[in-house]
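The complex appears here minus one protein chain, its other protein chains still in place.
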Amino acid sequence: MDDVLEMGRSMNKNETAETWKRQSQLGIVAKRIAKNPTALIGFIFLVLLVLMAVFAPYIAPYDYTEQNLMNTRSAPSLENPFGTDELGRDVMSRVIYGSRYSLSIGILSVLLGTSIGMFFGAIAGYFGGTVDNIIMRFIDILQSIPGTLLAITVSVVLGPGYFNSMLALSIGAIPMSVRLLRASILGIRGEEYLEAATSINARTHRIILRHIIPNTFAPILVSGTMMIGHVILSAAMLSFIGLGIQPPMPEWGSMIAGGRNLIRSCPHIVTFPGIFIMIAVLSINLFGDGLRDALDPKLKK
Amino acid sequence: MSENDTMLSVRDLSVEYTSEGKVISAVNGVSFDLKRGRTLGLVGETGAGKTSTAKSIMRILPDISSRITAGEIYLEGKEILCLSEKEMRRIRGRKVSMIFQDPMTALNPIIKVGEQIREVIIQHNSISKKESVARAKEMLELVGISGDRYHEYPHQFSGGMKQRVVIAIALSCNPELLLADEPTTALDVTIQAQVMETIKKLKEELNTSMLLITHDLGVVASACDDVAVIYGGEIIEMGSKEVVFDNPLHPYTQGLFEALPEMEEDAERLKPIGGMPPDPSNLPKGCFFGPRCPHPGENCSTERKQLVEIEPGHFCRCGRALKMENSNG
Amino acid sequence: MKKIVFLTPVLFLFSIGLLFAAGQGDSKSAAADATPEVVLAIGADPGDLAPFVGMSNGRITVLHTIYEYLFYLDKAGDPLSPYLAKDLEKIDDVTYHVFLYENIYDSAGNHITAEDAAWSYQTAMDMNYLRPVGDIESVSVVDEYTVEFVLKRKPLVGDLEKVLCEAPIVSKTAYEASSDKFAKNPVTSSPYKLSQYIPGSKLVFERRDDYWQKDLSLGPKYNRANIEKVVMQVITEPAQHSIALETKTVDISAMVTSDDVKNFEGRDGYSIFTFQDNLAVILQFNGKDGSPFASKELRQAMAYAIDSKAMCQAVAPGASTPLVTVGNSNFGGYQTKWENENYYAYDVARAKALAASAGVTPGTRIRLLQMNEPRYSLITQIIQYQLSEIGIQLEINQVEASVFNELKYDDSAWDIMLDTVAGGNFIFSPWLLAFDQTKNKGLTGGFVLDNKLQSLLTEASSTFTPESIDAFHKYQKDMNYAYGLLSFHNIVVAVEGVDKLVRDERNQIVPGSCEFSPEFK
Partner (left out) sequence: MIPVVLGVTILIFTIMYFIPGDPVKLMLGPDSTPEQIEAKRADLGLNDPYVVRLGKYVGGIVLEFDFGDSWVYNTPVTHELLNRLPRTLAIALASMIIQIIIGIPIGVFAAVYQNRFWDRLAMFIALIGISMPEFWVALMMVLLFSVEWGILPPFGIGGIQYYILPVFALSLAGIATQARQTRSSMLEIIRSDFITTARSKGISQMRTLFRHALPNALLPVITVIGNGMGRLLGGAVVIEAIFSIPGVGMYMVGAINARDYNVVMSSVIILAIVFALIMLLVDLVYAMIDPRIKAQFAGKRRSKNNG
């Protein structure tokens, strides 16, 4: 009796689950995001920012290094919509070029950190035992240092600069992905042990590569997206205490840091990069929220 | 039977849910009456609208995603859908209470079980805290749990024990109407009978009317006086247990009985009902059971059927049943 | 839930309590405090107030308010003037006798005698932080008020002055009684006594009634105590200095950025004082054989390509001056006539021609080494842009100070270096730092061996005649081994009522010695 009544439902479930995963996952996610107005706005702004970064040379009215020592610190005008900085460079052009550095440092740090994390997470989950123990203890230690302080420490050692900052900031993204991947692999390994008393076999390899990594992709993607915003802010913070990206690279945080002494006399030099940081982080967060809801309404960070 | 004997009367109740822009019609014009002291079994598949009906009676459907679109519910002759939330609160837990399907999640994990019982007692009775604690302990004892476990938390209880706590909560104010939503589904088979016995015993002791929601005809047979079969949010057959069990008229009801294993027959001869239940967001135009019906008529796919009293006290929503009954009589 | 309800106010009260506890003892006892006080904003915490430890940006600002020295120099190039010591006698080329005043007492009442002075110098030599005391061979007590200094070699111009103005003199008894070697609570003979020090936040000094020197005309201009109380407020964020003045939280700040100074110009209630900094910002060229800058033409081309006037306008408008030699007018022996000479005035055409004749092709890459500092970054960014105009691509290598001080001496690490030189009181002091071939493996700071340059330099620093100075200047200018860019000004903004600023030899304001109008506070 129970079987009869439940049968239809379970058939239904199996079928939809398969199709959902195999074919139209991307489509469903896209559809859900498109239906969520805030996520859509976030996505549109994000796309605009990325386009701005990619096509910076075509959009920016001037080169970001082009100086005009006769026209420094000028307020916003028609020629220089965001004004000029203390070397007479066009702030708007610098903000446009700056999106390249700010966005890329955010995205690349998270990508790097996540890749490292996934690698070690896979190793920990796959080998288990001592290896797992060592990796997880190390992650525990890493997580008990406040992220900002860890980034500062590593930056102090590596020195300032684009790549060094990126390395320093990527560390913050490691623990999350280690834990996610390890947990998924341990889950599967548990099942394997139940099925057959053999140790890890070829099937496990295949499962890890084909199923676990794609499946942990969703949560990693969501928290990774959210982390990008945080990393952009952290990069700005590093620049602020003199450890981040150095001029003349027009990273937004370093533009604020460089112009903070002018906050009373020429506020436009710090206002515009500040606004763009806010827009970028805001749209990443809006998009991340939407992505989370779309990938799994129950997946809450 | 006078009007006063009717504990609960549901008229043309319709409930809709909205999810991701889709409208789901969960209940579509359900009507039934429940007499004082009797037990009505509401039988149907998952998603047929049983729980929504019960929750509508309690008025505890989720505010944001669902809506009662039509109908009236009379409790002792009094319409309750138009009551204010404040008035409704005096009814919930005191006059009407509900036992939920899954005892694992029905209890608040971080409040002591005794407190969870006491909460409803003190809400509806003006008694001291001390008295309410004593009453809560009594209730625990009543459902077969030692009163000493008042201070324990739900995670310290087994599934069956938790369901007993839920029952204790539901019965602690001597409700006149008990809505039991698949009270045994989530339990081990061995526990199911015990819990069902407890419910039956307490119901009789307290002379409570009960709406028992289930998909298990066995439970109906042992615990109910009347039975209503619900499909696609509609009642398709209703009557006293005896008439319906002796003479199921609707093809769906017949299908349910055919799928029921009987002691003397082989399990292989079970006949499952083919096809799937209707999609509540996209219901068929005609008879909701039409696509799965073994005996489809000409206009079944286009014409909505009415619930008709085919023999006294036996209602059915099927043209074929009506014809057959007419030709027989 | 009850627990949370309970916990929240507890936590709240706890944090309020914590804030109060943190604030305790730091707050001014508001109304009762009517004593006149001056608040000076300083940019860094001194960290350690002890007399004989290393210098830092924070320490330098407090030294002359806390400590007293044997002698002082009124102005670069002047002879030593009496301070704790009243006189100096030269015994021979390396031996000198210093005579102390007899009535020196510190705030704890300890009598400071020759023994204390000799002990102070000996301790400084043992601790090995203060560089000039390394020139001393020995220091000894002659009699109660006479100390004998024996130097390692015959001092060059200014060397003796450096030695005798370097180490603070404190009472041995007081120092040895101190649990932390004066790190937090020094006892000294100066007119102010440190009454409170909150590391990282502020120092409060109170005037002593029993200052030993009664005839102030005998001492330096910075041992006055013109106001009852002196507060030094640490403000690390540069933008906050101007805000502090605007909100009248502080009275004097030398750290207001040149852009913010404009806000105070002509504004009621504020006065602005401008001084030139000792530090000269120069470009040092790597002239070792095989380096592109072994070519004189290229060095000159660089100088022509850089517009130092516009650079001043951009980097610190109104707060910097282009240089006309390696050094500025603060130094003794500087000649104002140099300012009328042509010092590689901006000329792109000429720069291009010279670069071409040096065989430089467009796209040539040049490496510049620079210490990581915001103003220097602006300078190098301008240079980078201006050199691109003559087809040279500049790679900027910004490094931390410690790394810079290592790479500086590595002839393969850079082609051009943005360096700063000061080093002493005379115009040849920066020259010695940049060009002296007796140190640094027998080469100049730019790895050049030029005997003529060295002999002119020795001549100038030992004779110190206008002719010898000018001769070196001319030769160096032509060879352009190093190119003087600019020199920053120290701009001090003060609230109304601060009539005259008094600064020590390191150009640090000594707030208690400044002059205040009667209405001040």
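As written, the chains take the letters A, B and C, and residue 1 is the first residue of each chain.
Please note the rule applied: a contact is a pair of C-beta atoms (placed from the backbone, for glycine too) under 8 Å apart; a residue touches a chain by one contact, two chains touch by 3 or more.
Bear in mind that the values here come from a model prediction, so they are computed numbers and not experimental data.
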item	value
Where the missing chain makes contact, among the chains that are shown	A, B, C
Contacting the left-out chain in the complete assembly, out of C:S201, C:T274 or C:S357	C:S201
Among A:P146, A:G187 or A:P214, residue touching the chain not depicted	A:P146
Contact residue for the chain not shown (choose from B:S19, B:S128 or B:Q156)	B:Q156
Chain not shown: contacting residue from C:S171, C:Q213, C:Q233 or C:T444	C:Q233
Positions on chain C contacted by the hidden chain, ascending	1, 3-4, 7-8, 11-12, 14-16, 18-23, 26-28, 44-45, 47-48, 50, 53-58, 128-129, 131, 134, 180-181, 183-184, 198-202, 233-237, 239-240, 243-244, 246-247, 249, 399-403, 405-406, 408, 423, 433, 439
Hidden partner interface residues of chain A, rising order	38, 136-138, 140-142, 144-150, 152-154, 156-157, 159, 229, 233, 236-237, 240-243, 253, 256, 260, 263-264, 270, 274, 277-279, 281-282, 285-286, 289, 298, 300-301
Chain not shown, touching residues in chain B	55, 58, 60, 62, 64, 85, 88-94, 97-98, 100, 102, 105-111, 119-120, 123-124, 153, 155-156, 166, 169-170
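We adopt the following convention: only the chains that are shown with their structure count from here on.
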item	value
Chain at the geometric heart of the assembly (C-alpha centres)	A
Geometric centre distance via CA averages, chain C-chain B, whole Å	88
Chain A-chain C separation of Cα centroids, rounded to whole Å	45
Geometric centre distance via CA averages, chain B-chain A, whole Å	49
Per-residue multi-chain contacts in chain A, two or more chains	none
Complex contacts: residues of chain A adjacent to chain C	65-67, 69-70, 72-73, 86-88, 159-160, 242, 246-248, 258, 260-266
Chain C residues within the chain A interface of the complex	237-239, 242-243, 257, 259-260, 262-263, 307, 310-311, 313-315, 317, 372, 374, 377-378, 381-382, 384-385, 388, 398-400, 403
